[in-house]
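One protein chain omitted, others in place.
Should a chain be cited, it is by its letter among A and B, assigned in written order, with residues numbered from 1 in that chain.
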Amino acid sequence: MSFRKRNIGLSTGGDRTASVNASAGLQQATSTAAAAAAPETTPGVRPSPDDGRPTTSTGTPSLDNILAGHGGLPIGKTLLVEENGTTDFAGALLRYYAAEGVVQDHRVHVVGMPEQWGRSLPGLIGPADAVDDKQDKRKGERMKIAWRYERLGEFGAGIAGSRATSGDQSQPTADGSPDKRPAFCHAFDLTKRLTHPSITNLNYIPLTPSKEPLFTTIHKRLDAAIASSPPNTVHRIVIPSLLNPTIYPFESSQPDSVLPFLHSLRALLNTPGVRATAMITIPLSLFPRASGLVRWMELISDGVIELCPFPHSADALATSGAATSHEEPPQGMLKTHRLPVLHERGGGSDQNVGQDWAFTLSRRRFEIKPFSLPPAEGDKEGQDGAVSGNMPKKADLEF
Amino acid sequence: MPTQPPLPPLLAPYVSSLPPSSLIVLSTVLGAQGNWLTLRYLYAALNASLTSDAALSFGEGHNRKKQKVVLVSFLRGWEFWRAEAKRLGLDLARLTDKRQFAFVDGLSELFAGPRTTPTPSTPQTTTQTTPPSLAPSPRGGPVPQRTILPNRSAPSPIPARGPAVAAPAPFAPVAPSAPPAAPASREVGPVKRLHLSGKGPAALDRLEKDIAAVVGHLNGRAAASAEGEDDSEVLLVLDQPDLLLAATGPGKEIGATEMTEWVMGLQQYVHATVMTLAADLPLIHNASAAGHQMPTPLETEHAAFAIGSAHRAHLVMQLRDLDTGAARDVSGVLRVSKGGAWGQSDNTDANGNWEEKEALYFVQRDGGVNVFGRGE
Partner (left out) sequence: MAPTNTSHRQTHNLLLISKLLSLRDTASPLALVLDSLEQPATPLIKEYIRRAKLSKVHITFVAFETLKPLEGVDAFVAARKKSPLEIIKAVNEAYPNVSTSGPSRRRLILIDAINPLLHARRTDAQFNVSSFLSSFLMPHGPPTASKVEASLVVTFHQDVPSPPLPSPYTPSPLSMLTYLATTIIRLHSFSHIMAQKAARDRSLVPPVFGLEEELDGVLLGRLDKPIGNETAQGVVLELEHRRKSGRGVLEWYILPPASRYPPQYAKEIVTLLDDHPLYRPPEEPDFGAGEEEPESTFELRLTDRQRRDREGVVLPYFDAQQGDGPGEGGRILYDMGEEDDFDEEEDEI
């Protein structure tokens, strides 16, 4: 028994390390040079403006922008989206993520959802003009508004500002990308249905009971699907509502069941040569953050985002907060507990850390912007200033 | 921001020259990860040994033994550590090659086992590049030609598939830094992948045996080497072994005591041990806060393991988020405290001249770390 185990371990160890070396040698340059070259070949992957590692879009431009300056989800990273309450904002984020994958011809693996889920992906509007428009406008605006206000607006918006130090270098690539390369991120319409030739390519991994533990089966199928696809494929793993007892059997919430799965998933994504990202959502009402299990799930994930929707009857906020601005009222708060790469390195140094975020889900986009309580009623001017996302639009209207 | 020295002066006494058979516990939380500090330990041990020849010739480092490091990582892969160490100027691949460093991979196959599914990837690249690296594999045995290639193929199929324009680019910068095939091949030996199979202490024993083999490999090599440096000290770095506990738990008959004994077993092979643990509030306090609700076994075991380890530690380095919320120029707070085992030995030298301290730290984008007192 032990001999056999050992033998397996050793031989594959040999293999793997050979390949590790290969990558060790080759990928030494990856972070700078190779990464820059790689995305040319694959749509939907671009080097991070921060350190050049390949990143891919989450399908939500403003979510891409808060991911520690990488402008997207770095390849090989997992993002855990937690949601309080019974709303399904996280589901919308997942749909954008999946739809973006479909549009970019990435291989999308959906765990535990029927095929209807894939059919309900939001329809494509086009390259993320929403964001690009906005950035262009801001550029034009630089002429018009005084320097200190312009700076203020940029900081507040958090979109351009998220690139912190390397912001200026990153912007040409970000803005220039639509011209030179296929779009990195697209805009989708939640009320429409996505029709795309590759939508049939979605790989559904159902939760069928079998002799094996459920998560072992899922992992094996994911592994097989990734291993059997052409090497350069970019994969997206979508795991909606993990551990939700209406989908998952109750024993799956045992730590010795779900944590090994997440660990293996992490291992899979970290396998050299595998180019995949994963987005997982989990209902916090059933599995509160204060529990050790959820904390471990967070510790295994690379990025952790918590959505705290406002109660539905928040009319007061709705009227006071956004009546004057042309924005929709924020529908909830978004907290970033951990950001990919940044926190693994030690944290800090990102200006978005500690920022309060609010999110708004509209028909056309899921927008994340800095949260600020609206000023007192009647202070219209101050209010316009405070809702900073408002600035470009307002300017746009007036000039 | 000016570039920082790899070892911030405030940190230096705590990371270098660890007393014999000591245990350093490095506790982290979700928002304040300790990888940068782990790397400082690697740096302090390995960099010193890089320059030890020079130090010896000046007679300064007479009591400084050659240090070697075995890094066992349960949450992070080789690629991460290699890249991050590079930023500090440590070439782990080369050190592995020189038998000063060994990486034990507790991530890739811990639960899932080796990937057995054949990859239909690019047979021609396989034949081109891999045989030289596989041939001298000391323990390989019959090496199946399968799982290798996902990662090779990342850069290499580019010429084969054609669409890339910048294909030669990735190869160019590599060549000067390290000849790709030769040192890489010798690295095969020590990179060990752990796999947890079975239940209870027996499963842990197997892991212990695997790690001990790697430690022995480093040591044995040193004894055999012509330089005769058989008195080298091995520093064992365990990166988040608490994952093992969390992911197995009572269901697999592994609890805090079994984990502690496992770590103690590993300690016996090495000079000093550094262990990172999660000390997040839910993991530590849910078990002790009486009355609020029944703690889950995961929480109880984790708290027992973490607190018990702190009792066994000589030094506890605690990282946490800034109490006042995140800031742009502070990554977190580092509190250095003496652990429960501090002062067990009467020898003051063995206790180290440590002083308890609390400081702030900031990890810069370039990987440099600034450690400073409050208000500095």
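In this section, a residue touches a chain if its C-beta (ideal position, glycine included) is under 8 Å from a C-beta of that chain, and two chains touch if they have at least 3 such contacts.
Being a predicted model, the structure only gives us computed values, none of them experimental.
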{"item": "Chains on display which the left-out chain touches in the complete complex", "value": "B"}
{"item": "Among B:A303, B:V330 or B:L360, the residue in touch with the chain that has been omitted", "value": "B:A303"}
{"item": "From B:T28, B:Q100 or B:N370, residue that would touch the chain that is not displayed", "value": "B:T28"}
{"item": "Where the unshown chain meets chain B, residue by residue", "value": "21, 25, 27-29, 32, 200-201, 250, 253-258, 260-261, 264-265, 267-268, 279-281, 284-285, 287-289, 295, 297, 300-301, 303-304, 306-308, 310-312, 316, 318-321, 323, 333, 335, 337-346, 355-358"}
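Heads up, the rule we're going with is that only the chains that are shown with their structure count from here on.
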{"item": "Of all residues in chain B, those that touch chain A in their complex", "value": "30-36, 75-80, 82-84, 86, 93, 105, 107-115, 117-122, 129-130, 133-134, 137, 139-158, 161, 163-167, 169-174, 177-178, 180, 183-185, 187-188, 191-195, 197, 206, 210, 240, 243, 246-249, 251-252, 278, 280-283, 286, 295-299, 302, 325-332, 361-365, 367, 369"}
{"item": "Partner chain B, residues of chain A touching it in the complex", "value": "2, 5, 7-34, 36-38, 40-41, 50, 165, 219, 223-224, 227-228, 230-232, 254-256, 259-261, 263-264, 266-268, 270-275, 289-296, 298-300, 304, 337-338, 343-351, 353-354"}
